[in-house]
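My questions will all concern the structure given below.
Removed: one protein chain of the complex. Kept in place: all other protein chains.
Each chain carries a letter (A, B and C) given by its place in the written order, and its residues are counted from 1.
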Amino acid sequence: MSRFDLWFAQSARALARRTSRRSFLSRLATLILGGSALPLLPVARAAAQPRAPAPGEPDPATPAGDPESCEYWRHCAIDGFLASCCGGTHTSCPPGTEMSLVTWLGTCRNPADGKDYVISYNDCCGKDLCGRCFCQRNEGDKPVYYPSKSNDINWCMGREGVIYNSTVAIVVGVATES
Amino acid sequence: MSRFDLWFAQSARALARRTSRRSFLSRLATLILGGSALPLLPVARAAAQPRAPAPGEPDPATPAGDPESCEYWRHCAIDGFLASCCGGTHTSCPPGTEMSLVTWLGTCRNPADGKDYVISYNDCCGKDLCGRCFCQRNEGDKPVYYPSKSNDINWCMGREGVIYNSTVAIVVGVATES
Amino acid sequence: MPRATPAAGRVREAGRRAIAEGAVGMRRVLLRAAAGLGLAVAVAGADVPLETLGSTERLREPPHPHWVFVGDLLLRRSALLDLDRSTFLGMVSSGFLSQGIAVPRRRAEFYVPETYYSRGSRGERTDVVTIYDAAALEPVDEVAIPPRRAINVLPSANAALSDDDRFLAVFNMTPATSLSVVDVEARSFAGEIATPGCSLVYAGGERRFLMLCADGSLLTVTLDEAGQEAGKLRSEPFFDPNEDPVTEKAVRYGDRWLFVSFEGQVHAVDVSGDAPRVEAPWSLLDEADREDAWRIGGIQHLAVHAASGRLYSLMHRGGADTHKQSGSELWVYDLGTRERTQRIALHHPGFSFMGDTIEFGKSWPWPFNRLSDWLLDSVAPNPGLDVVAVTQDAEPLLVTGSKQSGSLAVYDARSGRFLRRISSGNFMVHAVQAPWSAP
Partner (left out) sequence: MPRATPAAGRVREAGRRAIAEGAVGMRRVLLRAAAGLGLAVAVAGADVPLETLGSTERLREPPHPHWVFVGDLLLRRSALLDLDRSTFLGMVSSGFLSQGIAVPRRRAEFYVPETYYSRGSRGERTDVVTIYDAAALEPVDEVAIPPRRAINVLPSANAALSDDDRFLAVFNMTPATSLSVVDVEARSFAGEIATPGCSLVYAGGERRFLMLCADGSLLTVTLDEAGQEAGKLRSEPFFDPNEDPVTEKAVRYGDRWLFVSFEGQVHAVDVSGDAPRVEAPWSLLDEADREDAWRIGGIQHLAVHAASGRLYSLMHRGGADTHKQSGSELWVYDLGTRERTQRIALHHPGFSFMGDTIEFGKSWPWPFNRLSDWLLDSVAPNPGLDVVAVTQDAEPLLVTGSKQSGSLAVYDARSGRFLRRISSGNFMVHAVQAPWSAP
């Protein structure tokens, strides 16, 4: 589901709340803007290639299993452009960029096995903003003065080229309550 | 009239041409998009201050006399952001920019006196694109290999800072057929 | 490592002399060019007088309290707008993720911390503090600082000017944290102060800065006459950064800084005494608000009108971790009584497209000239507001902006009445500053 799907769905719901009588125009707007009543069913994108399921991950035909989707399970604490939409994958950076050495960490639950994983959100650095698949989810995000949990920081800071391009989401461990 | 007025008016006309039966939706779209039947009357902008008429120029309450309008008579050969919307005026550059020393010339007819004037379109240089009041009219515009009549060239080239910000339209003479 | 470059202002002055000398010859060149085009050019007999070339506007002085800087991270610039006349006064181009313009009270200047790369998005990094002439909107000097400036998407708190207008502290993060201190009077780099574990920077006295530490405490850094470290003081933690952290977007109210937490707790820090004093927190939300899931949120979600003691807070309905979600209402509090006095339903900021505001039909006859406003307010999906600011005068204006639009909505700050939308020419609005108080 794209950012615009979300935006249109939210808008339609907001509109429905705001409109006391279901006038001609509000009904039309609801139709045009997406309609909160329409099911937001996930189906494979038209032009996308079928993807092989990754070990232990949800079906890639669902948003929770699709690395190009903001709803991908690993993206729970992200705020940036998905490297998987920018010429990279969810674990490797787009051509010509370099992965940041320092980063922030999130903890995301994998719906396929119900376990919590520690996700390292490394930034891809050295080219300007990718501009595709902006995704902001912020689960567990903390302010900048708490750097290891903050996604508002340009984590390219440690590298030669610190321009931010996009972000990967790499599994670095399983979280267990301590 | 803003770029969007023009765009909506054109779109509505294109839509009217394209739609064979005046269906419910096309009528609504025509309403929303501006409607080719509605008169595009020039009236003073809500927040603008009343302007004193300039000597020999059309009434500033009309687009042909309003330096912040793309339809201002001097803008007949322009392709750029109007300095008058960017902190300057139609004859002086916005604060912190410098006027280009080289430029292109157009010939525009002043509706107030019916005379053709030679207009010097000097670029304002040294800050990034202003972004307001983009205006492209191109009367008499020639390709880049004919530089004195080409508005596709960044005329900031002769100056220390050559970044293009916006453009003025200065009367430098009256044109008489030779 | 930063390289010394000739101060931009001196280069510009040379350029200005050149254009003054060149302007006379320029008309000659133009007329020759016109002749080349087969145009005979008369200089007499025209109704429109011939005009001069080469002039540049200056801003009127002193600056007006209703002038605001509107920042755009994407276009790397700030537009300067006049909210009364709905005009664009000029702009300040800046470097990669430049945040915040520091405006002194006593000098007609301002300071912009900037980062550049020798090849735009790659190559050698240079960090500078650029000194602008406020009326000319033009760089007059620059001070090189270590290339370690913190780069993040905050609208503020990455640099602060001491209350005596003498020293600018720039927050560094590599991720080791420190402050670079610039003497803006002498236009020189004073030095770097290590601040391990503490981040961001807020002015807190004549020669004093506050920083927020990862454990929820405050670090106070005091400077001496030369801008060197005179003392550092770490407070007890005053909030729990794991349970309910305060946002970075604190606002100043006289001698107090108001830090507001994700859950709406207001932590006031009084900086009038020898050491900062943390007051007992109070909440923006009552039980009913919490039940309705109201929360603070946005990029720059707080504003204070100091003279009247009013606090403005962007609010939305949402769950945990929605501290960056756009606001749908603006709540107004009396800081004396700590009571909410008003809820302002927010108008659509207006769409913009490549810097132009999307509106149409403003010149059509009534009632059609209201069509675009009406469509915006009743049909178009409101993207929500991310930024709020208020001017600091006796007839204050409120401004709200969205990261999805370059347009701003303007309100009367006392009544909350919506006045108008204005175009910033930006692609997005990331920060709004109203730096000038009434004289």
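In this text, contacts are C-beta pairs under 8 Å (C-beta built on N, C-alpha and C of every residue); 3 or more make two chains touch, one makes a residue touch a chain.
What you see is a predicted model, and the numbers here were worked out from it, not measured in a lab.
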{"item": "Residues in chain C touching the chain absent from view", "value": "5, 8, 38, 74, 76, 93-95, 114, 116, 118-124, 126, 128, 130, 139, 142, 242, 353-354, 404, 427-428"}
{"item": "Footprint left on chain A by the chain that the document does not show", "value": "1-5, 8, 32, 34, 38-43, 45-49, 54-57, 85-89, 91-99, 101-103, 105, 107, 110, 112-113, 115, 117-118, 120, 122, 124, 126-134, 148-149, 159-160, 163, 165, 170-178"}
{"item": "Interface with the undisplayed chain - residues on chain B", "value": "7-8, 10-12, 14-15, 18, 25-26, 29, 33, 79, 102, 126-129, 136-147, 150, 152-154, 156-158, 161-163"}
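Going forward, only the chains that are shown with their structure count from here on.
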{"item": "Whole-Å gap separating chain B and chain C, where each centre is the average of the chain's CA atoms", "value": "30"}
{"item": "Between chain B and chain A, distance of the C-alpha-averaged centres to the nearest whole Å", "value": "42"}
{"item": "Distance from the mean Cα position of chain C to that of chain A, given in whole angstrom", "value": "28"}
